[in-house]
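Excluded from the complex is one protein chain; the other protein chains are retained at their positions.
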């Protein structure tokens, strides 16, 4: 499994391709990418993280996902710093023998990254900047696991 | 929305990249790829389809998915003919403003492609060839939608 | 005249993928009865209808479906796409 936390942009499809190339026995690959949307005049998205905690926290989430869904492999890449509209914030990739586990593994990773990885988003607009509030729906999403 | 049915191999990450590049306003992209596994000594997977029906059937499934999950776009590529172990059989890509719709759209497409698109798989092994039986679990998967 | 097409093991059991059939059948079920009577291969293919799916003019339907105006009827096992 691989976890990359970086400020720099990355090519998600190059990363997905490299991830896929080194796996044996997968019948199903799922990728998710999160992208900065320009809703409501957003100009930049600032992402802060707790560097000493984000790596161990996400490592633990990935290990849980692997054990629970029998993933053959998983990849998480998450950026921090300032991102522009259209840029890729993060990606997840999972590989499993069958489709349900690959999908569930990717959704589990996303649900936990949303609410349990120490990242915070601030939306910058022409008229100021506001921290993104955590959504009740994101907390609720954890209950199905 | 784009549907490609072909015998030739395709580069799923190049296709995903082109799909992603032409979308505006997406916050979430999901891809799924199905790959030939070499379980139980499988040497080749033969895929037969009902060419006059597969395009309209999948088109209808894609339109349902788009309407139901508010997809900004979707892509389905499905091969037919003889494939070797490790080759990509098919892929699905979805784009939506938020992650849940992108995931649900991709899973809906996969569940319907499994049981409602006129494709049949035959597994070739050293000792003969057998048609793949439809799984009860795949039929059950449709019930959640 | 109606075109009848077969896929996967139905095609193999019947020995051909397509045939033209002169029929007065009003429903798919009546057409199946007529096909079964043609020879042992057809009879074997249609021995257990629980394992057979049908499309009329490229639309999935069931054995009760009417054939009025239909041009092509397809028989095949449960699909295994994806």
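Which chain is which? They are A, B and C, in the order written, and residues in each are numbered from 1.
The criterion applied here is as follows: contacts are C-beta pairs under 8 Å (C-beta built on N, C-alpha and C of every residue); 3 or more make two chains touch, one makes a residue touch a chain.
The shown structure was predicted, so the numbers you read here are calculated from the model rather than taken from an experiment.
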Chains in view touching the one left out: A
Chain not shown: contacting residue from A:37, A:99 or A:114: A:114
Among A:41, A:56 or A:70, the residue in touch with the chain that has been omitted: A:56
Touching residues on chain A - with respect to the absent chain: 34, 48-50, 52-53, 56-57, 78, 89-90, 110, 113-122, 131-134, 138-139
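Everything that follows uses one rule, which is that only the chains that are shown with their structure count from here on.
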Intercentroid distance (Cα basis), chain B paired with chain A, Å: 23
Whole-Å gap separating chain A and chain C, where each centre is the average of the chain's CA atoms: 48
Residue list for chain B, restricted to those that touch at least two other chains: 34, 110
Where chain C touches two or more other chains, by residue: 82
